[in-house]
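Before I ask anything, here is the structure I am working with.
Of the protein chains in this complex, one is absent; all others appear in place.
Entry: chain A
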């Protein structure tokens, strides 16, 4: 496991502050970071090093908690503790605020674009998840306000190919939503975690969902369609989700983020014990009861809590991470021999 995760470089992305989140653009050429200094920075390579290509310093009054690129790569959404979500349009190295989405009662915790690029989801400490629709004229309208969670909603993520939305909450559950007639409804609740669920990631096929929690475990959930061979019961025409694997005993603190590489299938976690871990599914594991092995464990990846890990969508093995120490680090992951 030694050398399976190698440091490529570090940048002081948000000095004297926390760096909360990272997002690679769809082309894999730019990395957006956001932090407690209320700024968003865009990083790109110049030779062997990473340099800051743009800074967005106006726009938010408080911490920027998450950023997300649109599927076309021309827009960046930023979710902030100031209860707003800004949509930025990229014009080479410049970013212009196209619109500000308001409506949440308090801190917006996450924002995510649907694969179609027409829908956006946001979630907040006000316990709600909002679905927004954007039209050709860059007008955003609220399509649905979902109040299924009973506590702060930490994260939202879209299925890689379907219009299915997942959310993670302080209420220890994961909820899934889909469109029904002219509104959105909660079609599944995944229970099992014993504490706050901090983040979610779908696998490349979209058949499985990974969740990470304050209970120091990672859970893998699998989708079972009605009439499935395994005899998993479904209600009506909605698929069921069952927890098929729990990774426990690997993390000594809260797991704040999880990322599932869409190219290689490797799972990376960001932990409150300052470490980064990578897991891979064992080659011959049973799809209904998969097993994962720890293939990389980097202690002291940062000097404080690791808040986010993000796999580059085009370059296999390229991983970015960020921390409460304000730094962004770049890593090269190589699957260890003999595993």
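As a convention for this text, a contact is a pair of C-beta atoms (placed from the backbone, for glycine too) under 8 Å apart; a residue touches a chain by one contact, two chains touch by 3 or more; residues count from 1.
Following the convention adopted for this analysis, contacts and distances are computed from a predicted model.
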Among "Gamma-secretase subunit PEN-2", "Cytosolic iron-sulfur assembly component 3", "CBPA2 Carboxypeptidase" or "Spermidine/spermine N1-acetyltransferase family member 2b", the UniProt name of the subunit that does not appear here: "Cytosolic iron-sulfur assembly component 3"
Touching the hidden chain in the complete assembly: which of A:105, A:138 or A:315 does that? A:105
Of A:136, A:182 or A:337, which sits in contact with the chain we cannot see? A:182
The one residue from A:145, A:243 or A:263 touching the chain left out of view is A:145
Write the list of chain A residues that the hidden chain touches. 102-103, 105, 126, 128, 141-145, 147, 182-183
